[in-house]
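What you see is part of a larger complex, with each chain still in position.
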Amino acid sequence: MSNKKLSALVISITPFDDQGRLDEPAFRKHLKRLRDAGVSVWVAGSGSSEGYALTPEERERVLAIAVEELKGRVPVRAMGCEPRLPSHMVEFVRCAERAGVDAAQIFSLDIGHGAKPTLAELDRYYSTVIDATSLPVVLSSHHAAGYYLPLDLIETLAQRYPTFTGINYGGTDLHYLSQLIARFRDRLEIHCAGPRNAMTVLVLGGNGFMGHEGNLAPQLVQSVISTFEAGDMLALRESWGKLLALDAIVKRYGGSTLRGLKPLLNAFGLPGGTLRLPRIAISDVDLDAMIKAVLQLRIAELPEVVRR
Amino acid sequence: MSNKKLSALVISITPFDDQGRLDEPAFRKHLKRLRDAGVSVWVAGSGSSEGYALTPEERERVLAIAVEELKGRVPVRAMGCEPRLPSHMVEFVRCAERAGVDAAQIFSLDIGHGAKPTLAELDRYYSTVIDATSLPVVLSSHHAAGYYLPLDLIETLAQRYPTFTGINYGGTDLHYLSQLIARFRDRLEIHCAGPRNAMTVLVLGGNGFMGHEGNLAPQLVQSVISTFEAGDMLALRESWGKLLALDAIVKRYGGSTLRGLKPLLNAFGLPGGTLRLPRIAISDVDLDAMIKAVLQLRIAELPEVVRR
(Lines give C-alpha, C1' and ligand atoms only; values in the text may rest on other atoms or scores of the structure.)
Protein backbone atom coordinates (compact mmCIF):
# COMPACT_ATOMS: atom_id res chain seq x y z
CA MET A 1 0.00 0.00 0.00
CA SER A 2 3.03 2.32 0.06
CA ASN A 3 6.74 2.21 -0.51
CA LYS A 4 7.39 2.28 3.18
CA LYS A 5 9.38 -0.54 4.72
CA LEU A 6 7.25 -2.12 7.42
CA SER A 7 8.83 -4.21 10.12
CA ALA A 8 8.36 -6.14 13.33
CA LEU A 9 11.16 -5.68 15.85
CA VAL A 10 12.02 -8.24 18.49
CA ILE A 11 13.90 -7.26 21.65
CA SER A 12 16.09 -10.27 22.11
CA ILE A 13 16.70 -12.01 25.40
CA THR A 14 20.26 -12.56 26.64
CA PRO A 15 20.67 -16.23 27.63
CA PHE A 16 22.76 -17.06 30.69
CA ASP A 17 23.90 -20.56 31.59
CA ASP A 18 23.44 -22.42 34.85
CA GLN A 19 26.44 -20.64 36.36
CA GLY A 20 24.97 -17.32 35.34
CA ARG A 21 27.55 -16.72 32.59
CA LEU A 22 26.66 -15.30 29.20
CA ASP A 23 25.77 -18.35 27.12
CA GLU A 24 27.19 -17.51 23.71
CA PRO A 25 26.16 -20.66 21.84
CA ALA A 26 22.59 -20.37 23.12
CA PHE A 27 22.53 -16.69 22.17
CA ARG A 28 23.73 -17.45 18.63
CA LYS A 29 21.15 -20.19 18.27
CA HIS A 30 18.44 -17.84 19.45
CA LEU A 31 19.51 -15.05 17.06
CA LYS A 32 19.46 -17.46 14.14
CA ARG A 33 15.89 -18.32 14.95
CA LEU A 34 14.95 -14.65 14.86
CA ARG A 35 16.92 -14.10 11.66
CA ASP A 36 15.23 -17.01 9.94
CA ALA A 37 11.83 -15.55 10.77
CA GLY A 38 12.82 -12.27 9.13
CA VAL A 39 12.23 -9.98 12.08
CA SER A 40 14.47 -7.05 12.98
CA VAL A 41 16.38 -7.43 16.23
CA TRP A 42 17.20 -5.16 19.18
CA VAL A 43 19.79 -6.41 21.68
CA ALA A 44 21.09 -5.29 25.08
CA GLY A 45 17.85 -3.61 26.16
CA SER A 46 17.04 -2.79 29.78
CA GLY A 47 13.88 -4.85 29.95
CA SER A 48 13.83 -8.00 27.88
CA SER A 49 17.60 -8.26 27.48
CA GLU A 50 18.46 -7.78 31.18
CA GLY A 51 20.76 -4.96 30.07
CA TYR A 52 21.33 -3.61 33.58
CA ALA A 53 22.79 -6.92 34.64
CA LEU A 54 25.42 -6.97 31.90
CA THR A 55 28.99 -5.84 32.60
CA PRO A 56 30.48 -3.45 30.03
CA GLU A 57 32.54 -6.34 28.65
CA GLU A 58 29.53 -8.59 28.33
CA ARG A 59 27.58 -5.86 26.65
CA GLU A 60 30.31 -5.47 24.06
CA ARG A 61 30.30 -9.20 23.53
CA VAL A 62 26.53 -9.26 23.10
CA LEU A 63 26.71 -6.54 20.47
CA ALA A 64 29.56 -8.23 18.64
CA ILE A 65 27.76 -11.56 18.49
CA ALA A 66 24.56 -9.94 17.29
CA VAL A 67 26.47 -8.19 14.49
CA GLU A 68 28.15 -11.44 13.49
CA GLU A 69 24.91 -13.36 13.34
CA LEU A 70 22.56 -10.77 11.89
CA LYS A 71 24.29 -7.91 10.10
CA GLY A 72 23.32 -7.75 6.47
CA ARG A 73 20.54 -10.27 6.88
CA VAL A 74 18.10 -8.45 9.15
CA PRO A 75 18.48 -5.05 10.81
CA VAL A 76 20.42 -5.33 14.09
CA ARG A 77 20.26 -2.57 16.66
CA ALA A 78 21.53 -1.72 20.14
CA MET A 79 18.78 -0.83 22.58
CA GLY A 80 20.48 0.04 25.86
CA CYS A 81 19.19 1.07 29.27
CA GLU A 82 17.57 4.21 30.73
CA PRO A 83 20.58 6.23 31.91
CA ARG A 84 20.88 8.22 35.12
CA LEU A 85 23.41 10.52 33.46
CA PRO A 86 24.00 11.65 29.86
CA SER A 87 27.53 10.27 30.04
CA HIS A 88 26.17 6.75 30.45
CA MET A 89 24.32 7.04 27.17
CA VAL A 90 27.31 8.59 25.39
CA GLU A 91 29.36 5.63 26.44
CA PHE A 92 26.69 3.26 25.17
CA VAL A 93 26.25 4.75 21.71
CA ARG A 94 30.02 4.79 21.22
CA CYS A 95 30.18 1.15 22.19
CA ALA A 96 27.36 0.42 19.74
CA GLU A 97 29.14 2.29 16.98
CA ARG A 98 32.34 0.33 17.55
CA ALA A 99 30.40 -2.91 17.38
CA GLY A 100 28.98 -2.00 14.00
CA VAL A 101 25.24 -2.32 14.65
CA ASP A 102 22.84 -0.65 12.24
CA ALA A 103 21.45 1.80 14.79
CA ALA A 104 21.31 2.57 18.50
CA GLN A 105 18.40 3.65 20.63
CA ILE A 106 18.69 6.66 22.91
CA PHE A 107 16.54 5.85 25.88
CA SER A 108 14.73 8.48 27.91
CA LEU A 109 16.75 9.98 30.73
CA ASP A 110 15.69 8.55 34.10
CA ILE A 111 17.23 10.96 36.60
CA GLY A 112 16.01 8.95 39.55
CA HIS A 113 14.01 9.48 42.76
CA GLY A 114 10.85 10.26 40.83
CA ALA A 115 12.13 13.50 39.31
CA LYS A 116 11.69 14.33 35.63
CA PRO A 117 14.05 16.28 33.36
CA THR A 118 13.04 19.74 32.15
CA LEU A 119 12.78 20.62 28.48
CA ALA A 120 16.17 22.37 28.64
CA GLU A 121 17.71 19.30 30.23
CA LEU A 122 16.21 17.02 27.57
CA ASP A 123 17.49 19.20 24.76
CA ARG A 124 20.99 19.20 26.24
CA TYR A 125 20.84 15.45 26.80
CA TYR A 126 19.84 14.49 23.28
CA SER A 127 22.22 16.94 21.69
CA THR A 128 25.12 15.65 23.75
CA VAL A 129 24.43 12.05 22.88
CA ILE A 130 23.67 12.48 19.17
CA ASP A 131 26.77 14.63 18.79
CA ALA A 132 28.83 11.80 20.25
CA THR A 133 28.20 9.29 17.47
CA SER A 134 27.82 9.05 13.71
CA LEU A 135 25.53 6.04 14.10
CA PRO A 136 21.86 6.37 13.14
CA VAL A 137 19.88 6.83 16.35
CA VAL A 138 16.30 6.04 17.33
CA LEU A 139 14.69 7.91 20.23
CA SER A 140 12.45 6.27 22.81
CA SER A 141 9.30 7.98 24.07
CA HIS A 142 7.99 5.54 26.65
CA HIS A 143 5.52 5.85 29.52
CA ALA A 144 7.89 4.00 31.87
CA ALA A 145 9.99 7.19 31.94
CA GLY A 146 7.05 9.11 33.37
CA TYR A 147 6.98 11.55 30.44
CA TYR A 148 6.79 11.54 26.65
CA LEU A 149 9.15 13.46 24.40
CA PRO A 150 7.49 16.74 23.45
CA LEU A 151 6.61 16.68 19.75
CA ASP A 152 8.21 20.07 19.21
CA LEU A 153 11.48 18.81 20.66
CA ILE A 154 11.33 15.86 18.26
CA GLU A 155 10.88 18.32 15.41
CA THR A 156 13.83 20.43 16.53
CA LEU A 157 16.07 17.38 16.80
CA ALA A 158 14.87 15.98 13.47
CA GLN A 159 15.82 19.22 11.76
CA ARG A 160 19.18 19.43 13.51
CA TYR A 161 20.35 15.83 13.15
CA PRO A 162 20.17 13.78 9.94
CA THR A 163 21.31 10.75 11.94
CA PHE A 164 18.14 10.88 14.01
CA THR A 165 16.12 8.33 12.06
CA GLY A 166 13.38 6.84 14.21
CA ILE A 167 11.06 6.89 17.23
CA ASN A 168 9.86 4.05 19.42
CA TYR A 169 6.65 4.96 21.21
CA GLY A 170 5.39 3.07 24.24
CA GLY A 171 2.16 4.20 25.86
CA THR A 172 -1.59 4.49 25.62
CA ASP A 173 -1.99 8.10 24.50
CA LEU A 174 -3.37 7.69 21.00
CA HIS A 175 -3.65 11.43 20.51
CA TYR A 176 0.08 11.66 21.00
CA LEU A 177 0.73 8.65 18.79
CA SER A 178 -1.50 9.78 15.95
CA GLN A 179 0.01 13.25 15.96
CA LEU A 180 3.51 11.78 16.11
CA ILE A 181 2.80 9.75 13.00
CA ALA A 182 1.00 12.55 11.17
CA ARG A 183 3.90 14.94 11.74
CA PHE A 184 6.88 12.66 11.25
CA ARG A 185 5.95 9.65 9.12
CA ASP A 186 7.78 11.07 6.11
CA ARG A 187 10.89 11.84 8.11
CA LEU A 188 11.22 9.14 10.80
CA GLU A 189 10.71 5.43 11.17
CA ILE A 190 7.97 4.95 13.78
CA HIS A 191 7.28 1.81 15.78
CA CYS A 192 5.17 1.26 18.85
CA ALA A 193 6.30 -0.75 21.86
CA GLY A 194 4.26 -3.91 22.19
CA PRO A 195 1.76 -5.23 19.67
CA ARG A 196 -1.32 -3.50 21.10
CA ASN A 197 -1.10 -0.33 19.00
CA ALA A 198 0.13 -2.15 15.90
CA MET A 199 -2.93 -1.52 13.70
CA THR A 200 -3.05 2.12 14.73
CA VAL A 201 0.57 2.56 13.65
CA LEU A 202 0.29 0.56 10.45
CA VAL A 203 -2.92 2.13 9.18
CA LEU A 204 -1.75 5.65 9.99
CA GLY A 205 1.46 5.14 8.04
CA GLY A 206 4.02 4.25 10.68
CA ASN A 207 6.45 1.35 10.30
CA GLY A 208 5.35 -1.32 12.72
CA PHE A 209 5.76 -2.51 16.25
CA MET A 210 8.25 -4.11 18.61
CA GLY A 211 8.11 -6.44 21.60
CA HIS A 212 9.50 -9.47 23.37
CA GLU A 213 6.83 -11.98 22.29
CA GLY A 214 8.94 -12.70 19.20
CA ASN A 215 11.52 -14.42 21.37
CA LEU A 216 8.99 -17.23 21.59
CA ALA A 217 7.13 -16.88 18.30
CA PRO A 218 9.07 -14.80 15.77
CA GLN A 219 7.16 -16.15 12.77
CA LEU A 220 3.86 -15.21 14.35
CA VAL A 221 5.17 -11.70 14.94
CA GLN A 222 6.42 -11.39 11.39
CA SER A 223 3.14 -12.69 9.98
CA VAL A 224 1.33 -9.63 11.34
CA ILE A 225 3.46 -7.49 9.04
CA SER A 226 3.18 -9.80 6.04
CA THR A 227 -0.58 -10.27 6.26
CA PHE A 228 -1.04 -6.53 6.64
CA GLU A 229 1.13 -5.89 3.61
CA ALA A 230 -0.83 -8.46 1.64
CA GLY A 231 -4.11 -6.82 2.62
CA ASP A 232 -5.37 -10.20 3.85
CA MET A 233 -7.60 -8.98 6.66
CA LEU A 234 -8.84 -12.35 7.86
CA ALA A 235 -5.32 -13.75 8.14
CA LEU A 236 -4.26 -10.51 9.83
CA ARG A 237 -7.04 -10.82 12.38
CA GLU A 238 -5.93 -14.38 13.10
CA SER A 239 -2.23 -13.51 13.48
CA TRP A 240 -2.63 -10.33 15.41
CA GLY A 241 -5.37 -11.73 17.65
CA LYS A 242 -3.09 -14.63 18.54
CA LEU A 243 -0.17 -12.30 19.20
CA LEU A 244 -2.30 -10.13 21.49
CA ALA A 245 -3.41 -13.21 23.39
CA LEU A 246 0.25 -14.25 23.78
CA ASP A 247 1.10 -10.72 24.90
CA ALA A 248 -1.58 -10.92 27.61
CA ILE A 249 -0.21 -14.25 28.85
CA VAL A 250 3.39 -13.04 29.00
CA LYS A 251 2.28 -9.85 30.72
CA ARG A 252 0.48 -11.87 33.39
CA TYR A 253 3.70 -13.78 34.08
CA GLY A 254 6.38 -11.14 34.41
CA GLY A 255 6.18 -9.24 31.11
CA SER A 256 9.44 -7.68 30.03
CA THR A 257 11.23 -8.91 33.15
CA LEU A 258 11.29 -12.37 31.56
CA ARG A 259 10.43 -14.01 34.88
CA GLY A 260 8.06 -16.15 32.88
CA LEU A 261 9.33 -15.93 29.33
CA LYS A 262 12.75 -17.46 29.93
CA PRO A 263 11.41 -20.51 31.80
CA LEU A 264 8.78 -20.83 29.07
CA LEU A 265 11.42 -20.89 26.33
CA ASN A 266 13.28 -23.59 28.24
CA ALA A 267 10.07 -25.58 28.59
CA PHE A 268 9.73 -25.63 24.81
CA GLY A 269 13.35 -26.71 24.40
CA LEU A 270 14.32 -23.31 23.02
CA PRO A 271 17.37 -21.37 24.23
CA GLY A 272 16.15 -19.31 27.18
CA GLY A 273 18.61 -19.95 29.98
CA THR A 274 18.60 -18.53 33.48
CA LEU A 275 17.76 -15.11 34.89
CA ARG A 276 20.19 -12.86 36.68
CA LEU A 277 19.41 -11.26 40.02
CA PRO A 278 17.45 -9.31 41.09
CA ARG A 279 15.04 -11.20 38.84
CA ILE A 280 13.73 -14.53 40.03
CA ALA A 281 11.79 -16.95 37.82
CA ILE A 282 8.10 -17.62 38.38
CA SER A 283 7.10 -20.69 40.36
CA ASP A 284 6.61 -24.08 38.75
CA VAL A 285 2.88 -23.82 39.37
CA ASP A 286 2.74 -20.55 37.48
CA LEU A 287 4.92 -21.95 34.73
CA ASP A 288 2.56 -24.87 34.26
CA ALA A 289 -0.36 -22.47 33.94
CA MET A 290 1.59 -20.35 31.50
CA ILE A 291 2.52 -23.31 29.32
CA LYS A 292 -1.07 -24.48 29.30
CA ALA A 293 -2.34 -21.06 28.25
CA VAL A 294 0.24 -20.82 25.46
CA LEU A 295 -0.57 -24.30 24.15
CA GLN A 296 -4.22 -23.30 23.80
CA LEU A 297 -3.17 -20.65 21.30
CA ARG A 298 -1.93 -23.35 18.89
CA ILE A 299 1.06 -21.39 17.65
CA ALA A 300 2.23 -23.45 14.69
CA GLU A 301 5.95 -22.73 14.90
CA LEU A 302 6.37 -23.91 18.52
CA PRO A 303 8.14 -27.23 19.14
CA GLU A 304 6.89 -29.88 21.58
CA VAL A 305 7.05 -29.12 25.27
CA VAL A 306 10.09 -30.93 26.62
CA ARG A 307 9.29 -30.51 30.29
CA ARG A 308 6.11 -31.32 32.16
CA MET B 1 -14.10 -9.26 4.78
CA SER B 2 -16.93 -10.85 6.81
CA ASN B 3 -20.70 -10.88 7.01
CA LYS B 4 -20.58 -8.62 10.01
CA LYS B 5 -22.44 -5.31 9.83
CA LEU B 6 -19.92 -2.56 10.54
CA SER B 7 -21.08 0.84 11.67
CA ALA B 8 -20.12 4.28 12.87
CA LEU B 9 -22.34 5.66 15.63
CA VAL B 10 -22.84 9.34 16.27
CA ILE B 11 -23.98 10.60 19.66
CA SER B 12 -26.24 13.43 18.63
CA ILE B 13 -26.29 16.84 20.21
CA THR B 14 -29.58 18.28 21.52
CA PRO B 15 -30.04 21.81 20.14
CA PHE B 16 -31.54 24.48 22.40
CA ASP B 17 -32.69 27.86 21.20
CA ASP B 18 -31.73 31.29 22.51
CA GLN B 19 -34.23 31.00 25.34
CA GLY B 20 -32.78 27.63 26.26
CA ARG B 21 -35.81 25.67 25.03
CA LEU B 22 -35.52 22.42 23.11
CA ASP B 23 -35.27 23.53 19.47
CA GLU B 24 -37.26 20.87 17.63
CA PRO B 25 -36.84 22.18 14.08
CA ALA B 26 -33.08 22.47 14.54
CA PHE B 27 -32.96 18.98 16.03
CA ARG B 28 -34.86 17.52 13.08
CA LYS B 29 -32.59 19.29 10.63
CA HIS B 30 -29.56 17.94 12.43
CA LEU B 31 -30.88 14.38 12.49
CA LYS B 32 -31.57 14.50 8.76
CA ARG B 33 -27.97 15.42 8.17
CA LEU B 34 -26.84 12.40 10.16
CA ARG B 35 -29.34 10.16 8.42
CA ASP B 36 -28.21 11.29 4.98
CA ALA B 37 -24.63 10.41 5.86
CA GLY B 38 -25.71 6.89 6.79
CA VAL B 39 -24.40 6.84 10.33
CA SER B 40 -26.23 5.22 13.23
CA VAL B 41 -27.48 7.61 15.88
CA TRP B 42 -27.55 7.67 19.68
CA VAL B 43 -29.67 10.36 21.34
CA ALA B 44 -30.21 11.63 24.91
CA GLY B 45 -26.72 10.73 26.12
CA SER B 46 -25.16 12.22 29.26
CA GLY B 47 -22.17 13.75 27.51
CA SER B 48 -22.72 14.98 23.97
CA SER B 49 -26.53 15.21 24.27
CA GLU B 50 -26.61 17.12 27.58
CA GLY B 51 -28.88 14.38 28.87
CA TYR B 52 -28.66 15.45 32.51
CA ALA B 53 -30.11 18.85 31.60
CA LEU B 54 -33.24 17.39 29.97
CA THR B 55 -36.50 17.15 31.91
CA PRO B 56 -38.31 13.80 31.67
CA GLU B 57 -40.80 15.40 29.27
CA GLU B 58 -38.05 16.77 27.05
CA ARG B 59 -36.29 13.44 27.03
CA GLU B 60 -39.44 11.76 25.82
CA ARG B 61 -39.80 14.40 23.12
CA VAL B 62 -36.18 13.92 22.04
CA LEU B 63 -36.69 10.19 21.70
CA ALA B 64 -39.96 10.62 19.83
CA ILE B 65 -38.45 13.05 17.33
CA ALA B 66 -35.44 10.81 16.78
CA VAL B 67 -37.73 7.86 16.05
CA GLU B 68 -39.80 9.93 13.62
CA GLU B 69 -36.77 11.13 11.71
CA LEU B 70 -34.59 8.05 11.72
CA LYS B 71 -36.44 4.80 12.40
CA GLY B 72 -36.19 2.41 9.52
CA ARG B 73 -33.55 4.44 7.75
CA VAL B 74 -30.61 4.24 10.13
CA PRO B 75 -30.45 2.58 13.56
CA VAL B 76 -31.71 4.93 16.27
CA ARG B 77 -30.86 4.30 19.91
CA ALA B 78 -31.37 5.83 23.35
CA MET B 79 -28.12 6.42 25.24
CA GLY B 80 -29.11 7.85 28.63
CA CYS B 81 -27.09 8.98 31.62
CA GLU B 82 -25.02 7.29 34.32
CA PRO B 83 -27.59 6.59 37.07
CA ARG B 84 -27.12 7.00 40.81
CA LEU B 85 -29.78 4.34 41.41
CA PRO B 86 -30.98 1.28 39.44
CA SER B 87 -34.49 2.74 39.44
CA HIS B 88 -33.30 5.69 37.35
CA MET B 89 -32.14 3.33 34.64
CA VAL B 90 -35.29 1.23 34.80
CA GLU B 91 -37.31 4.36 34.21
CA PHE B 92 -35.09 5.27 31.28
CA VAL B 93 -35.25 1.97 29.43
CA ARG B 94 -39.02 1.89 29.80
CA CYS B 95 -39.24 5.38 28.38
CA ALA B 96 -37.00 4.29 25.50
CA GLU B 97 -39.16 1.24 24.86
CA ARG B 98 -42.32 3.36 24.73
CA ALA B 99 -40.66 5.69 22.25
CA GLY B 100 -39.87 2.82 19.93
CA VAL B 101 -36.12 3.20 19.50
CA ASP B 102 -34.11 0.26 18.18
CA ALA B 103 -32.10 -0.22 21.37
CA ALA B 104 -31.17 1.43 24.67
CA GLN B 105 -27.85 1.67 26.39
CA ILE B 106 -27.47 0.66 30.03
CA PHE B 107 -24.85 2.98 31.40
CA SER B 108 -22.51 2.02 34.23
CA LEU B 109 -23.83 2.67 37.70
CA ASP B 110 -22.23 5.77 39.21
CA ILE B 111 -23.08 5.49 42.90
CA GLY B 112 -21.44 8.79 43.72
CA HIS B 113 -18.83 10.16 46.13
CA GLY B 114 -16.06 8.17 44.51
CA ALA B 115 -17.39 4.78 45.54
CA LYS B 116 -17.61 1.84 43.14
CA PRO B 117 -20.23 -0.91 43.02
CA THR B 118 -19.27 -4.44 43.99
CA LEU B 119 -19.68 -7.40 41.66
CA ALA B 120 -22.84 -8.44 43.49
CA GLU B 121 -24.25 -4.95 43.16
CA LEU B 122 -23.44 -4.87 39.43
CA ASP B 123 -25.10 -8.22 38.85
CA ARG B 124 -28.22 -7.07 40.67
CA TYR B 125 -28.23 -3.77 38.80
CA TYR B 126 -28.00 -5.23 35.30
CA SER B 127 -30.50 -7.97 36.03
CA THR B 128 -33.01 -5.50 37.40
CA VAL B 129 -32.73 -3.22 34.40
CA ILE B 130 -32.68 -5.87 31.68
CA ASP B 131 -35.65 -7.60 33.28
CA ALA B 132 -37.56 -4.32 33.09
CA THR B 133 -37.66 -4.08 29.30
CA SER B 134 -38.04 -6.19 26.20
CA LEU B 135 -35.94 -3.72 24.21
CA PRO B 136 -32.52 -4.80 22.96
CA VAL B 137 -29.91 -3.36 25.33
CA VAL B 138 -26.27 -2.38 24.91
CA LEU B 139 -24.00 -2.21 27.96
CA SER B 140 -21.42 0.50 28.50
CA SER B 141 -17.97 -0.29 29.91
CA HIS B 142 -16.36 3.11 30.17
CA HIS B 143 -13.35 4.44 32.07
CA ALA B 144 -15.33 7.49 33.21
CA ALA B 145 -17.16 5.17 35.60
CA GLY B 146 -13.88 4.30 37.31
CA TYR B 147 -14.21 0.61 36.51
CA TYR B 148 -14.78 -1.71 33.57
CA LEU B 149 -17.39 -4.44 33.46
CA PRO B 150 -15.72 -7.72 34.41
CA LEU B 151 -15.60 -10.00 31.36
CA ASP B 152 -17.04 -12.90 33.31
CA LEU B 153 -20.05 -10.80 34.29
CA ILE B 154 -20.56 -9.94 30.63
CA GLU B 155 -20.52 -13.63 29.84
CA THR B 156 -23.04 -14.43 32.55
CA LEU B 157 -25.38 -11.70 31.34
CA ALA B 158 -24.96 -12.70 27.70
CA GLN B 159 -26.01 -16.24 28.54
CA ARG B 160 -28.93 -15.12 30.65
CA TYR B 161 -30.38 -12.40 28.42
CA PRO B 162 -30.98 -12.74 24.65
CA THR B 163 -31.91 -9.04 24.58
CA PHE B 164 -28.39 -8.11 25.66
CA THR B 165 -26.97 -7.41 22.21
CA GLY B 166 -23.97 -5.10 22.42
CA ILE B 167 -21.11 -3.47 24.31
CA ASN B 168 -19.71 0.03 24.04
CA TYR B 169 -16.15 0.18 25.35
CA GLY B 170 -14.45 3.44 26.29
CA GLY B 171 -10.91 3.30 27.59
CA THR B 172 -7.26 2.69 26.86
CA ASP B 173 -6.84 -0.88 28.12
CA LEU B 174 -6.21 -2.78 24.91
CA HIS B 175 -5.77 -6.05 26.75
CA TYR B 176 -9.32 -5.69 27.98
CA LEU B 177 -10.59 -4.59 24.59
CA SER B 178 -8.88 -7.36 22.65
CA GLN B 179 -10.12 -10.00 25.07
CA LEU B 180 -13.61 -8.51 24.97
CA ILE B 181 -13.65 -8.84 21.20
CA ALA B 182 -12.07 -12.30 21.15
CA ARG B 183 -14.62 -13.66 23.60
CA PHE B 184 -17.80 -11.94 22.40
CA ARG B 185 -17.50 -10.92 18.76
CA ASP B 186 -19.79 -13.75 17.68
CA ARG B 187 -22.40 -12.93 20.29
CA LEU B 188 -22.37 -9.14 20.78
CA GLU B 189 -22.05 -6.02 18.70
CA ILE B 190 -18.88 -4.23 19.89
CA HIS B 191 -18.05 -0.57 19.38
CA CYS B 192 -15.41 1.58 20.99
CA ALA B 193 -16.07 5.08 22.31
CA GLY B 194 -14.23 7.65 20.23
CA PRO B 195 -12.34 6.99 17.01
CA ARG B 196 -8.95 6.28 18.57
CA ASN B 197 -9.36 2.53 18.93
CA ALA B 198 -11.29 2.16 15.67
CA MET B 199 -8.67 0.11 13.78
CA THR B 200 -8.12 -2.15 16.75
CA VAL B 201 -11.84 -2.92 16.89
CA LEU B 202 -12.33 -3.30 13.15
CA VAL B 203 -9.33 -5.53 12.52
CA LEU B 204 -10.08 -7.75 15.51
CA GLY B 205 -13.65 -8.31 14.32
CA GLY B 206 -15.71 -5.82 16.32
CA ASN B 207 -18.32 -3.60 14.72
CA GLY B 208 -16.98 -0.09 14.75
CA PHE B 209 -16.76 3.03 16.83
CA MET B 210 -18.84 5.89 18.15
CA GLY B 211 -18.28 9.54 19.01
CA HIS B 212 -19.49 13.12 18.77
CA GLU B 213 -17.26 14.25 15.90
CA GLY B 214 -19.97 13.09 13.50
CA ASN B 215 -22.18 15.95 14.63
CA LEU B 216 -19.86 18.13 12.59
CA ALA B 217 -18.66 15.73 9.91
CA PRO B 218 -20.91 12.67 9.60
CA GLN B 219 -19.72 11.79 6.10
CA LEU B 220 -16.12 11.78 7.25
CA VAL B 221 -17.05 9.45 10.10
CA GLN B 222 -18.96 7.14 7.79
CA SER B 223 -16.09 7.08 5.29
CA VAL B 224 -13.86 5.37 7.85
CA ILE B 225 -16.24 2.42 7.79
CA SER B 226 -16.72 2.41 4.02
CA THR B 227 -13.02 2.65 3.16
CA PHE B 228 -12.24 -0.10 5.66
CA GLU B 229 -14.92 -2.31 4.11
CA ALA B 230 -13.57 -1.59 0.66
CA GLY B 231 -10.06 -2.49 1.79
CA ASP B 232 -8.80 0.83 0.43
CA MET B 233 -5.97 1.41 2.89
CA LEU B 234 -4.76 4.73 1.54
CA ALA B 235 -8.25 6.23 1.59
CA LEU B 236 -8.74 4.78 5.07
CA ARG B 237 -5.53 6.40 6.28
CA GLU B 238 -6.71 9.72 4.89
CA SER B 239 -10.21 9.50 6.43
CA TRP B 240 -9.23 8.13 9.77
CA GLY B 241 -6.23 10.43 10.09
CA LYS B 242 -8.47 13.41 9.47
CA LEU B 243 -11.04 12.17 11.97
CA LEU B 244 -8.35 11.69 14.63
CA ALA B 245 -7.12 15.22 14.01
CA LEU B 246 -10.67 16.51 14.39
CA ASP B 247 -11.05 14.46 17.56
CA ALA B 248 -7.93 16.10 18.99
CA ILE B 249 -9.24 19.57 18.19
CA VAL B 250 -12.64 18.94 19.75
CA LYS B 251 -11.00 17.40 22.80
CA ARG B 252 -8.86 20.50 23.26
CA TYR B 253 -12.00 22.64 23.28
CA GLY B 254 -14.39 20.95 25.65
CA GLY B 255 -14.70 17.41 24.24
CA SER B 256 -18.00 15.72 24.99
CA THR B 257 -19.22 18.73 26.99
CA LEU B 258 -19.84 20.50 23.66
CA ARG B 259 -18.45 23.76 25.08
CA GLY B 260 -16.66 24.09 21.76
CA LEU B 261 -18.59 21.83 19.40
CA LYS B 262 -21.94 23.64 19.61
CA PRO B 263 -20.46 27.10 18.94
CA LEU B 264 -18.43 25.52 16.13
CA LEU B 265 -21.55 24.08 14.50
CA ASN B 266 -23.18 27.51 14.69
CA ALA B 267 -20.11 29.08 13.13
CA PHE B 268 -20.52 26.80 10.12
CA GLY B 269 -24.21 27.65 9.84
CA LEU B 270 -25.18 24.18 11.05
CA PRO B 271 -27.82 23.59 13.75
CA GLY B 272 -25.90 23.68 17.05
CA GLY B 273 -27.81 26.04 19.29
CA THR B 274 -27.02 27.04 22.86
CA LEU B 275 -25.70 25.13 25.85
CA ARG B 276 -27.57 24.59 29.08
CA LEU B 277 -26.02 25.29 32.46
CA PRO B 278 -23.79 24.29 34.09
CA ARG B 279 -21.99 24.24 30.74
CA ILE B 280 -20.70 27.54 29.37
CA ALA B 281 -19.40 27.96 25.83
CA ILE B 282 -15.72 28.59 25.12
CA SER B 283 -14.57 32.16 24.58
CA ASP B 284 -14.64 33.83 21.17
CA VAL B 285 -10.85 33.75 21.09
CA ASP B 286 -10.87 30.00 21.59
CA LEU B 287 -13.63 29.57 19.04
CA ASP B 288 -11.60 31.45 16.44
CA ALA B 289 -8.66 29.16 17.09
CA MET B 290 -10.91 26.12 16.89
CA ILE B 291 -12.44 27.23 13.57
CA LYS B 292 -9.00 27.88 12.15
CA ALA B 293 -7.75 24.45 13.18
CA VAL B 294 -10.79 22.74 11.67
CA LEU B 295 -10.49 24.63 8.40
CA GLN B 296 -6.92 23.40 8.04
CA LEU B 297 -8.25 19.85 7.92
CA ARG B 298 -10.13 20.59 4.66
CA ILE B 299 -13.16 18.47 5.47
CA ALA B 300 -15.03 18.40 2.18
CA GLU B 301 -18.55 18.22 3.51
CA LEU B 302 -18.33 21.36 5.65
CA PRO B 303 -20.17 24.49 4.46
CA GLU B 304 -18.66 27.98 4.49
CA VAL B 305 -18.04 29.63 7.82
CA VAL B 306 -20.87 32.10 8.34
CA ARG B 307 -19.32 33.91 11.26
CA ARG B 308 -15.85 35.35 11.62
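Just so it is clear, A and B label the chains in written order, and each chain counts residues from 1 on its own.
Please note the rule applied: contacts are C-beta pairs under 8 Å (C-beta built on N, C-alpha and C of every residue); 3 or more make two chains touch, one makes a residue touch a chain.
Since the structure is predicted, the reported quantities are computational estimates derived from the model, not experimental observations.
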| item | value |
| --- | --- |
| Full complex, copies of the single sequence (shown: 2) | 4 |
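In the analysis below, only the chains that are shown with their structure count from here on.
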| item | value |
| --- | --- |
| Mean-CA-position distance for chain B and chain A (Å) | 37 |
| Residue numbers on chain B that touch chain A, as the complex places them | 1-2, 172-175, 178-179, 182, 196-197, 199-200, 203-205, 231, 233-234, 236-237, 240-241, 244-245, 247-248, 251 |
